[in-house]
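To start, the structure itself, in structure tokens.
Every protein chain of the complex appears in place save one, which is left out.
Labels A and B are assigned to the chains in the order they are written; within every chain, residues are numbered from 1.
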Amino acid sequence: MSTRMFGARIERNVDPKLLRGEGAFVDDIPLPDALHVAFLRSPHARARINSIDTAAAKASSGVVAIYTCDDIGALDVEMPLLIPHPSMTNPQTQRPLARGDVHYVGQTIAMVVAVDRYIAEDAAALIEVDYAPLPVEMDIVKALDDGAPRVHAAIPNNLAAHFVQTSGDPDGAFAAAEHVTKITVQVDRSTAAPMECRAVAARWEAVTGELTVWDGTQAPISVRGGLASVFGLDEDKVRVIAPDVGGGFGQKVLLFYPDELLVPMAAMQLGRPVKYIEDRRENFIGSSQERTQIHTIELAALKSGEVIGLRDFFLHDTGAFIPYGIAVAQVASTSIAGPYRIPNIFVEFKAVYTPTVQVTPYRGCGRPQACFALERAMDQLAQELGLDRFEIRRRNLVADNQFPYAREGLLFADGLKVTLDSGQYGKALAMAATELGAENFAVAQAKALSDGRYLGLGLACYVEGTGLGPYEGGHVKIHPITGKVYVNTGLSTQGQGHDTVFAQIVADQLGVSPQDVIVVEGDTKAFDWGVATFASRAAVVSGNAIHKTAATVRKKVLQAAANMLDADIDSIELRDSAAWIKGSNRFVPLAAIATASNPLRYAFNKAAQAATQFAPASKHDGPPLAEGEAPGLEATDYYSPSQSTWAYGVHGAIVEVDPGLCTVKIKKYVCIHDCGNMINPMLVEGQVMGGIAQGIGGALYEHLDYQSDGNLANASLMDFLVPYATEIPNVSILHLETPSPLNALGVKGVGEAGCIAVGAVIASGVEDALRPFGALRFHQVPLSPTMIADVLERAGH
Amino acid sequence: MTRMIKPAIADRSADAQVEVALTVNGEAVRRSVSVRLLLSDFLRHELGLTGTHVGCEHGVCGCCTVLIDGKPGRSCLTLAAQANGYSIRTIESVAAADGTLHPVQQAFKECHGLQCGYCTPGMVMNILGRFEEKEPLDLSDDGIRELLSGNLCRCTGYLNIIAAVRRAAELLGKTPA
Partner (left out) sequence: MKPSIFGYEAPTTLEAAISLLAGDPDAMVLAGGQTLLPAMNFRAANPSLLVDIQHIQGLRGIAVGSDAIIVKAMVRHREFELDEEVKRANPLIAEVMQHVAHIPIRNRGTVVGSLCHADPSAEMPLLLALLGGSVVAQGPSGSREIAAEKFFQSFLTTARNHDEIVVEARFPLLPAGAGWAFDEVTRRHGDYAVVGVGCVLALHRSGRATGVRIAACGIADRPIRLKDAETILNGTTLGPLDLDAAVAASLVAVTQPDDTNVSQSYRRRALGTLIRRMVARAAQRAETVA
């Protein structure tokens, strides 16, 4: 028997080309004669545009075209509202180029097309715009006041959405509570900062009427559909390719960014390929951001520490537009009770417009905020009740025998009731305690303190709804010439290693090596049914679709092989790229089976010649292809999950705080993680670790610093502090594998897991470390040295 | 769409040009380029060596790191004009001609030191440059962190890259200081 590939730590198929510098990112695609785009972007957070004068820019040499809202015809409309929801009143989306008003610094006003980007930037600087600046309110609390300056003239109080969800009887729970704890916490604005900024290139072939768009997007199929409808082209005439993409983390899935429409438009009008390569500054001011929420959360508890009710009210900053609807806030609100039983929940939020770039999901998507609120509250409750922080959690975790655990009344982002499907929450907590050395920590802490060092232990639990529907598909085909297996799905990859995990799934079904499985994704010409890569859904949804499809092909292979070897189907096994009669040395190569399954006339290669030595692959009378039979070994199938799968984990850390410099050093970081069965643990760990590093960024470093006038003070990697290797500690990642009962592979998603709990862990650890100075509170992340200094100084230290 | 007449379009900027002669991956190159062309753009778009990536154009991310006269440097903070007479090495020169990975590349693969691969060429060039320096290597975790500081990676969380550096040193028979 060949070894099982599912679950193996195998190296990635995609690596050699990326390591040799042979990746094909959008700006690497050679497009001879391409023209280059730069945008004129608003320097004001709110202003009326009185006039735009492009004459000087147009006249400068090397400039090919300049577009304002008046020059883009039918495109001059508001872009789509992707996820409507009744909680929104009059939802606002952006126009490709501003008309009349600008609503944030960075909003696109004009597009310059020139012979190169240098010239395009020169020309953008020559466009003269007469602005009448308007007042702004950047504080999301004050923005709701009557009379606060409005982001949209028609929207009073800047209220974008208001939504309440209830589970059980929260009022009853609070009436019955023996103890209530209440805190207000805040998570600040951040951004995904993928290393490759966004990029779009387009080529229009007037002769064939075909539009090809290379887009560093997480959702090529949706972009294709959108472009076809906007330009009135047949879908088959529009090909969208998401080639290699240098990280996305949510930022690269929006329909549309202005450039995604305007670049193809310009290519069609100018008859030359057109490229827009977003630069880092533009990525900071023009691409989606996330995170700002202020939660006021109350826990109703019994003296035993059992939490019987939860009330949370939060404000969510949605930026100037709300194209994604309430997705982020809804995920936050439905994740608010975490892994705990808490049977009675009231959660209410208001989404607030601010004059900043739109907010759409960034890895974590509301979960880090919900986790921060809940876990900081759990710590405070433990302290008030005199309970250990592990113990209070232990007493509230959903027990192994309580799954599936439903939260009646809370609807997740897929519109379905929150139902935690499976897990071993208690075991994960115990593992974290062991790995952290929690039992002996107090001794170590006291010893360190006597040397003047401040150590603290931090802890947080989280759950993550993953694998959202509606569906994905898979296409599997064994190539008759090479015997290699071709797999297509409608996703795109930004580095997750789909090509390898999907290959592992298929390899097990077809008895081939994963290196012989070639996965093609991100190209609408290869496969064009599907949704996109987001919400930790690829392994669950596409993985199961591909698994189903491969199983169908396996059946075809077995039948054909049995026919060719004149053997009983149950006696056939697949391994080493061939079908074998078990226990014998008789076999037929997959390539030969594929060839024989395709009744051609020409034996033009070895596989075809080999095929002729066997009996026919198909046993029937009549024409070579029987009625209803298809040539080749190929299938297409789909998977549509019944509900989300819920991954979870426990993170903990030992931190050291230097009260003199107010710096935080993470001495030890522990992650216990369960995403169901792991297809490739090496890649799972990679995803988790990447998420933890982003989480550390969010906990200590990364903060978009908007000034009171709406300008972003740190729109560069110099001042927006993405951690280097020197800021990331060693981490021990331990796994639990509780198979999800919801799908055949037993998998759950993992993409976002790592980042969710980190902020809560670090704040918890810093609080613990500084306990000798009093009961100090750290209720905001990122936790900067200045914030620590301020808290210490207020406490007289 | 109705067919339109293709507009006449200039295909080159009117920027002043300078003549540059340099060595790239061992090959002599002579071109006339705009005075303000960044070395990163020169390598990528004039020479078609797109393995050198661009992530910030202000020196922070390290994606554009190449070897300049044998030492890692930022190609986004160097003008092509300045590079006249330089010897440049890019990621395209690292693997053997038949594609066999260099030990540093091999180590990245074994240790899962890359995800999207965007930061990877800059990382590899930085590590390679440091390995080729005569300064002793510090292969402790913190020593490797110091070596890698200056290259951002948004995907991996670095730990596997740290492991890859150690593995590469082993493959190359480098002994720690």
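The rule is simple: a residue touches a chain if its C-beta (ideal position, glycine included) is under 8 Å from a C-beta of that chain, and two chains touch if they have at least 3 such contacts.
If you're wondering where the values come from, they're calculated on a predicted model, not measured in any experiment.
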| item | value |
| --- | --- |
| Partner chains on view for the chain not depicted | A, B |
| Hidden-chain contact residue, picked from the options A:Y118, A:Y462, A:F502 or A:Y648 | A:Y118 |
| Omitted-chain contact residue, chosen from A:Q383, A:T482, A:Q559 or A:S784 | A:S784 |
| Touching the absent chain when the full complex is considered, from B:N25, B:T65, B:Q106 or B:T120 | B:T65 |
| Touch criterion as defined above, residue of A:F441, A:W529 or A:Y701 at the omitted chain | A:Y701 |
| Of B:V24, B:L38 or B:L137, the one touching the omitted chain in the full complex | B:L38 |
| Missing-chain contacts mapped onto chain B | 15-16, 18, 35-36, 38, 41, 57-59, 62, 65, 68, 71-74, 76-79, 81-82, 84, 126, 129-130, 135, 145-147, 149-151 |
| Chain A, residues in touch with the chain not shown (by the definition above) | 117-118, 121-122, 125, 279-281, 660-663, 701, 705, 713-714, 716, 718-719, 721, 723-724, 726-727, 784-786, 789-790, 793 |
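What we mean here is this: only the chains that are shown with their structure count from here on.
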| item | value |
| --- | --- |
| Whole-Å gap between the CA centroids of chain A and chain B | 28 |
| Residues of chain B touching chain A in the complex | 1, 3-4, 6-7, 9-15, 34, 36-37, 44, 48-61, 63, 90-92, 94-95, 99, 101, 105, 108-110, 112, 114-121, 124, 141, 144-146, 148-162 |
| Chain B-facing residues of chain A, complex | 11-12, 14-16, 18-23, 25, 27-28, 30, 33, 35, 61-62, 64, 114-116, 118-119, 192-197, 206, 209, 244-247, 249, 268-272, 279-280, 494-497, 682-683, 685-686, 689-694, 716-718, 722, 724-726, 728, 730-731, 754 |
